[in-house]
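Only one protein chain is missing from this complex, and each of the others stays in its spot.
And now, subunit A:
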């Protein structure tokens, strides 16, 4: 047997005869699998040097090797986990610690490891991309990508719901286990398994492809109660002229629906613009816009610190941005 990973075809044999139809309801009397090897093209994409002679999932010999079920194999191919050298990790990833059966390995360790790896690579990317982002906002941004509720949503999109193995409640537990917790643990364990099996760069690729490609408007995470005050302090620190708000355009001032466009200027340079139905509202938005443009300045074409792990890549460190203004 070359490997455990197949695309299984489950065939149920019908053993009923005509006379027996009325006697008993139609039922699957026996199921057996036909293991279907993926085509050469897909097998070539898999890691050809996969060797599963010994169970390297665990050092303890009490854990039995489980063949991945059909759903788990499909799940693996969907996420690119077919490249894992140790295919016995698959059943481990989807098994929550609540699923306590004799000799079954669970995902607790991989979950913890994956959580740290995920935090690390998401933080590294956001820190390098937004050097001037306030630290609290950076913390919020990282946690938005890595928190359990996000991972539970992602798990549903990965198809974890029909592969996760868990037990909802036990007599000794005070409260029932939530499915979202289990789903999030499976996603983290996936990251952990990739890291352990394939190394940090493959884990980073997975995180960039599945987590950081998702759309998140970071502006809503920037919370500043008094933008005018913060902006004036910021301009002072930068050694630039103090910000002045000017009316750029307006319409319908005395009507039911006025619109004011206010621009914030540092000298002759417009640093922010805002609209509103009152002058105060427009000025507030303009100041907020100016702060957003400064703190959320994006770097383009940047290298990440973990590029040193990539063979042949040259990493030039980017300058660390200033801390946000202290008021």
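We adopt the following convention: a contact is a pair of C-beta atoms (placed from the backbone, for glycine too) under 8 Å apart; a residue touches a chain by one contact, two chains touch by 3 or more; residues count from 1.
We take it that contacts and distances are computed from a predicted model.
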Undepicted complex member, UniProt protein name, chosen from "D-2-hydroxyglutarate dehydrogenase, mitochondrial", "Glycine cleavage system H protein", "Bromodomain associated domain-containing protein" or "Large ribosomal subunit protein mL43": "Large ribosomal subunit protein mL43"
Option from A:215, A:269 or A:301 whose C-beta touches the chain left out: A:215
Among A:64, A:156 or A:240, residue touching the chain not depicted: A:156
Hidden partner interface residues of subunit A, rising order: 7-14, 16, 18, 21, 26, 28, 34, 36-39, 42, 70-71, 73-74, 77-80, 82, 140, 143-145, 149-150, 153-154, 156-159, 161-162, 206, 208-217, 220-221, 223, 248-249, 251, 259, 261
